[in-house]
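For reference, the structure is listed below as structure tokens.
A single protein chain has been removed from this complex, and every other one stays in its place.
Which chain is which? They are A, B and C, in the order written, and residues in each are numbered from 1.
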Amino acid sequence: MELRIPILKIQDYLIVPIQIDMDDATASRLQQDILTKIEMTEASGVLIDISVMEMVDSYLGRILGDTARMANLMGAEVVLIGMQPAIAITLVELGLRLEGIYTALNIDQGIQLLDNLITQKEENGGS
Amino acid sequence: MELRIPILKIQDYLIVPIQIDMDDATASRLQQDILTKIEMTEASGVLIDISVMEMVDSYLGRILGDTARMANLMGAEVVLIGMQPAIAITLVELGLRLEGIYTALNIDQGIQLLDNLITQKEENGGS
Amino acid sequence: MTLIEEIKIQEEKDIVLCRRACREVARQLQFNLVDQTRITTATSELARNIFEYAGEGIVRIEKISKNMKQGLQITFMDEGPGIKDLNEAMGEGWSSHRGMGMGLPGARKLMDEFSITSTLGEGTRITVTKWRR
Partner (left out) sequence: MTLIEEIKIQEEKDIVLCRRACREVARQLQFNLVDQTRITTATSELARNIFEYAGEGIVRIEKISKNMKQGLQITFMDEGPGIKDLNEAMGEGWSSHRGMGMGLPGARKLMDEFSITSTLGEGTRITVTKWRR
């Protein structure tokens, strides 16, 4: 009876709208689902929409950061969308660094960012 | 009866002219106001003008650095404008590092820097 | 001091129930959004520690007041293995397992008050407080 977060594919990208307060198992399952879906669909970018998330603790923060790094290793880019001010404040105070993770204010800017990131990568070659 | 620093929106950017010697509560309130305004306006860049500030101690320095990191997590870039030489000297002597925070001499150069940062972020990535 | 709720931590899902309950209480006590988030996050860290290291325990949520100030106090109690070296455990980045070692120091930073007592073989008790501005 485990919850599962849906992953949408829109053109070349995956969109992951997180709409519930995930327990640790659900979060870790989501990480696996995203990576599997990248492999299956050959999506070059992932947008994780956290705009309605009310809390990110060190466990969820780590899952998000790890997912980005793992996706990078597979050749895909990850952008975190719409982090609320209260969560940004709490994460910085907690001392958690989401180093190297891309962020954007909304889905549109996130898609724009992914487009540019991927063009750039194709121009320079390699990830 | 808490003071509140105004935050202006000019095109895609927020401009925060700090014109008073802020007490700690006002500074912490400003941090929250900037982040909330980023969320509301979806501004992709913030210029904090500290050219008339006469002092930055470890508390204010931390607030400025944290605000930049928090804004980054939300998807926006922050540039500190016009730090006086005396303040730069004092901060270094104090041992405070404003790591990863961008600075510019004046508003024009700050806007230029934000324009570049935002294109560059889209090209090279990393927040 | 008014007891508002007591929550048993026995399985992983209880971490979520517990942090939601704390958020709800914080909201009712009219903490601002940032403080609600700080309280919820600290609770999540400490409730997870109970589940991870002690297997089970109890979280008590209380409303308190002092000098006209209203506050929310949360106590995390377990009869697990206890913590050998509190200084070490409170340090940033220290974890006996594969954690990030941010739970204890993080919860301390997010809350206004933090106290911990722990006895090897007997258990751990952590009390945190947030005052309403």
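Note that a contact is a pair of C-beta atoms (placed from the backbone, for glycine too) under 8 Å apart; a residue touches a chain by one contact, two chains touch by 3 or more.
Small disclaimer: the values here were computed from a predicted structure and weren't measured.
J.: Which of the displayed chains are touched by the chain that has been omitted?
T.: The omitted chain makes contact with B across the full complex.
J.: Out of B:L47, B:I87 or B:A104, which is the one that touches the chain we can't see?
T.: Missing-chain contact among the listed residues: B:I87.
J.: Could I get the residues of chain B that touch the absent chain, sorted low to high?
T.: Against the missing chain, chain B presents residues 21-25, 54-59, 62, 84-87, 89-90, 93-96.
Going forward, only the chains that are shown with their structure count from here on.
J.: Looking at which chains touch which, would you call it a line, ring, star, complete or other?
T.: Contact pattern: an open line, chains touching in sequence.
J.: Name the chain whose C-alpha centroid is most distant from the C-alpha centroid of chain B.
T.: C
J.: So how far apart, in whole Å, are chain A and chain C when each is placed at the average of its C-alpha atoms?
T.: Once rounded, the distance between the two centres reads 28 Å.
J.: So which stretches of chain B touch two or more other chains?
T.: Residues 32.
J.: Spell out, as numbers or ranges, the residues of chain C touching 2 or more other chains.
T.: 34
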